[in-house]
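My structure is below; once you've seen it, I'll send some questions.
Every protein chain except one is present and positioned as in the full complex.
Each chain carries a letter (A, B, C, D and E) given by its place in the written order, and its residues are counted from 1.
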Amino acid sequence: MRIDGRKKDQIRHIKMTRNYTKYAEGSVYIEVGDTKVLCNVSVEEKIPPFRKGTGEGWITAEYNMLPRATGNRKIRDIARLKMDGRTMEIQRLIGRALRSVVDLKALGERTLWVDCDVIQADGGTRTSSISGAFVAMVDAINKLHKNKPFKVYPIRNYLAAISVGVVNEEKLLDLCYEEDSNAKVDMNVVMTDEGSFIELQGTGEQAPFSRNELNELLELGENGIKQVIQAQKDILKMDALWIGTGGNK
Amino acid sequence: MRIDGRKKDQIRHIKMTRNYTKYAEGSVYIEVGDTKVLCNVSVEEKIPPFRKGTGEGWITAEYNMLPRATGNRKIRDIARLKMDGRTMEIQRLIGRALRSVVDLKALGERTLWVDCDVIQADGGTRTSSISGAFVAMVDAINKLHKNKPFKVYPIRNYLAAISVGVVNEEKLLDLCYEEDSNAKVDMNVVMTDEGSFIELQGTGEQAPFSRNELNELLELGENGIKQVIQAQKDILKMDALWIGTGGNK
Amino acid sequence: MRIDGRKKDQIRHIKMTRNYTKYAEGSVYIEVGDTKVLCNVSVEEKIPPFRKGTGEGWITAEYNMLPRATGNRKIRDIARLKMDGRTMEIQRLIGRALRSVVDLKALGERTLWVDCDVIQADGGTRTSSISGAFVAMVDAINKLHKNKPFKVYPIRNYLAAISVGVVNEEKLLDLCYEEDSNAKVDMNVVMTDEGSFIELQGTGEQAPFSRNELNELLELGENGIKQVIQAQKDILKMDALWIGTGGNK
Amino acid sequence: MRIDGRKKDQIRHIKMTRNYTKYAEGSVYIEVGDTKVLCNVSVEEKIPPFRKGTGEGWITAEYNMLPRATGNRKIRDIARLKMDGRTMEIQRLIGRALRSVVDLKALGERTLWVDCDVIQADGGTRTSSISGAFVAMVDAINKLHKNKPFKVYPIRNYLAAISVGVVNEEKLLDLCYEEDSNAKVDMNVVMTDEGSFIELQGTGEQAPFSRNELNELLELGENGIKQVIQAQKDILKMDALWIGTGGNK
Amino acid sequence: MRIDGRKKDQIRHIKMTRNYTKYAEGSVYIEVGDTKVLCNVSVEEKIPPFRKGTGEGWITAEYNMLPRATGNRKIRDIARLKMDGRTMEIQRLIGRALRSVVDLKALGERTLWVDCDVIQADGGTRTSSISGAFVAMVDAINKLHKNKPFKVYPIRNYLAAISVGVVNEEKLLDLCYEEDSNAKVDMNVVMTDEGSFIELQGTGEQAPFSRNELNELLELGENGIKQVIQAQKDILKMDALWIGTGGNK
Partner (left out) sequence: MRIDGRKKDQIRHIKMTRNYTKYAEGSVYIEVGDTKVLCNVSVEEKIPPFRKGTGEGWITAEYNMLPRATGNRKIRDIARLKMDGRTMEIQRLIGRALRSVVDLKALGERTLWVDCDVIQADGGTRTSSISGAFVAMVDAINKLHKNKPFKVYPIRNYLAAISVGVVNEEKLLDLCYEEDSNAKVDMNVVMTDEGSFIELQGTGEQAPFSRNELNELLELGENGIKQVIQAQKDILKMDALWIGTGGNK
């Protein structure tokens, strides 16, 4: 039995609220247990300079924790004039993950700005950000699609993320903060609905891990991902019809 | 009739959710119409260097808008490496206002960090921040008080804020964003429950205003403040018993 | 009797030197008692990006204190890589105030840069900056007007500022630094020659203030403003003929 | 046949020059094909504030590319006042990897600063940095050990890193820049001499990858790591005797 | 005849106003022709960290041009978040020069902060800063000396600076801005009253210069320095008695 009563292979309760704010083209408030992240997707009708001439769009993500998302108040980046290394690492991951399931040529010359602001952090903020931002991105892209249908609908796959880890020699799925702090191995898995990996980041800072352990953790992760993607399907319902079809429904 | 159907002297619906996040010593999510601000108060058991030797505590505020709190996505301060001037002006106002109703000597050598993060902005974010942060501060101070009662309870007065302005020659109370954008005169009023002013900031950038107009606006403002303070009393109930008593109930 | 021998409703001696530096289009060195500010106005024949397409001009202000303008040496902003919050608040006020008496459409697509550099600070640096910068702005605009007359002369009103406050229960006009440090209520008043308010900023950080006190302070302020504007008229003399006429003298 | 004539499972020629600079406690110039990185390890006899009271040491890494390490000149971070996100991600990885094979308690209250400066980049700069920095760290720690033997010799394992990827449907070991630019899947593997994983980072930005592909890539990676560790043993020779023994040889 | 009617070996009129501001321990407003610099010297009773344990004091200088000291408005450093390279070069020169004539051991564990703020620039701002700051430093040190006499009076020599250059094949002394802009060779000379060099910086960016030309320029410079030091003696009068005596008058 885990600290919050879950079984080893059980994910936390997921709740997603769509249209959480009124201005963003896509806005999802995702709660995974006590982890709460507001994922807003904005559409900008231009592309960054380094993409000029490609004819393709771009997706970029920013991640931030509110100062009191954590047990101790975290000083704001602007007060130090430096972006936190962890923050930068995470927002690069979110951007890469979302881009991997979008046909940027089909998206056209526009940028999606994905803002993941962590309201409360209890482990798994980066994976929750990816899972929530995916739904917000679907909403933003559908808004564009309804205005002026894409020739090719740009979203190719569902995308979700989950953490797994080794805590006290047990392999656990979807670690909460206390588990995460005691994990000897910590891994984040990003996958599509077809069961392929988009990103795999495993760290054994406290103790190295073997191929066997890796395999057990991936098993757990794949299982978790399926449940998260089911939650995405449940909340998106009919609005997900286009995903993976190229728009020719 | 105003754009959202209100009367000229009518404030928007106020909703305050206490204990919105689980880590902060005080945490209030305030909604004033469509304006939504998360106000977290953190207690730090030390004081800033410039207060050393005074034997007094300190209260400091930080204000920030999430990038998509507004119609157009606002670039984060850290991306520009500069804090926005408006942001700095507002957070100085919030800090000053809260300090004005607290006996810093009674508070003792500790700092209250007040974080006001705007989730959605529809006018009046600075006044909503003050009104909500006040309640969060009461919660944080009561938490201290319950652990180890203050000799003198430090909060002397209720404190709330509201905006007033002149729009199309009409004096209006509690401006929403669209009204605010068209206001010729714009004023923020911060007052205590005893009807005294803590701060008064009036700007006639579009058109100067007369003593008479000022008086009419202050009338409106005083009225609005009373309603906001009533909302604070309704939500705080028994937890507000100490305010203004010095703790000798 | 006040610390420097003045009466309660007496302003300090004002001295303004026009054309203080040889390069700026308008350059006024204003001395209000021991407070000394160099106000330079520069004309740039382009407008900031956010004004593009409006056909209007812009006025922006920068305020700065030399490191030893004060009793203790103040570290330069560039050494901390951050602009001081107070500085930002003040320069926003100066810019807003000057814009309020200028017809930006009449000014045309150019920017006035107003630099207020405090050489010596003895209270009232922000109000002195506004009063001095106004005269420098008149000189800069007249230089443009003489080269190529405006269709509509852009300055609509005289503009001046003064501080008032409550010190030891006395209402005082034009506070020097020592008075300001002991003030329970501190207010800055910006007005036109027609007696209307442009900006009103009152703070009762040490003690709240009542409507009655506010009225007494405004009375004092209005009186002070009149004297400052008289000083502006005295120094500008014939060069002020256009103000408020739209240029059709 | 690969672009540089290698077989699919063949690593590039590795050359390590110890004591490359005369001041650093450990200094290794590692060349992996045309990728050249100078790895300097400095010993500082104090620990960062967040480690105070642990009785343990710390290892921190900084990574940087010289402006012309690449085909196009890269602007220096200081010119933009921002550390590059990729740079931050890499230096966090290097630090984590090195810490994972060091007993920080045995190291004692000192900090190892690991500087990896890329002189020329042709793919695999992060993995080469780890492999070279490990040798430099051995030299730095041995210098300490010779002066005053550790009770427990702090290095527990050899550590090396290598990249693998999928290019044109082929699984390749140790990608050069041109291969890396065309890789659909890109993975960095950090392992010990006991064949356990320290870090695994795989990204399928261009195309997702399956469990089978992952397994094939890991196979390749394990093989590559063995060769890199052999190169480390060859260069360290007798100086590696203590590794993993705790010092009780 | 030069542009302003001077002879080739003639310096501009020098005016120094002591006690220009009321707070600084030494405050000199120096005017050299149309170049105007405010030189304030502040005494801080502590030393920078890198001087700890030396038992010696320190002198550090900051130089800055007001935005409109020049023909075109110069953007403030804080707006770019970077200190200008020229600024940094100059303030390092000023600090080095002043330190060279002060016995830092005799000064004791305190820091002199030298602020040179250029109000108007017409060539020679760095040399005028040195010449003016020297006098301000004498005033600041004398203030200390009068309070509590130094065992050894710390100022060993007079110090002044002047520019020389080659303009249209003519060797000129004390270049104004227009001459400086057309100079093929530009040299700044810092010397003591004993005719020794403290600093010599010559640049032939437009054209190299020969030993003969160097000698002619140095001749001119030495002559100019003598006149500047005479001006310093004239303004300091009896307050300069201690200089070079070690205090044993």
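Remarks
We adopt the following convention: contacts are C-beta pairs under 8 Å (C-beta built on N, C-alpha and C of every residue); 3 or more make two chains touch, one makes a residue touch a chain.
Note that the structure is predicted; figures quoted are calculated from it, not measured.
Judged over the whole assembly, touch between the missing chain and the shown ones holds for D, E. Although one chain is not drawn, the whole complex shows that of D:I47, D:A69, D:L214 or D:I243 it is D:A69 that touches it. Touching the chain that is not shown, out of E:L38, E:V114 or E:I198: E:I198 (per the contact rule at the top).
Contact between subunit D and the absent chain runs through residues 21-24, 27, 34, 36, 38, 40, 42, 44, 62, 64, 66-71, 73, 76-79, 81, 83, 113, 115, 117, 119-120. One chain of the complex is left out; on subunit E, the residues touching it are 81-83, 85-86, 88-89, 91-92, 96, 99-100, 157, 187, 191-192, 194-206, 208-211, 214, 218.
Here is the rule we go by: only the chains that are shown with their structure count from here on.
Same interface as A-D, judged by over half of the contact pairs sharing residue numbers, among the pairs C-E, B-C or A-B: B-C.
Work out the mean CA point of subunit B and of subunit C, and you get 28 Å between them. In subunit E, the positions touching at least two other chains are 81.
Looking at which chains touch one another, you get A-B, A-D, B-C, C-E.
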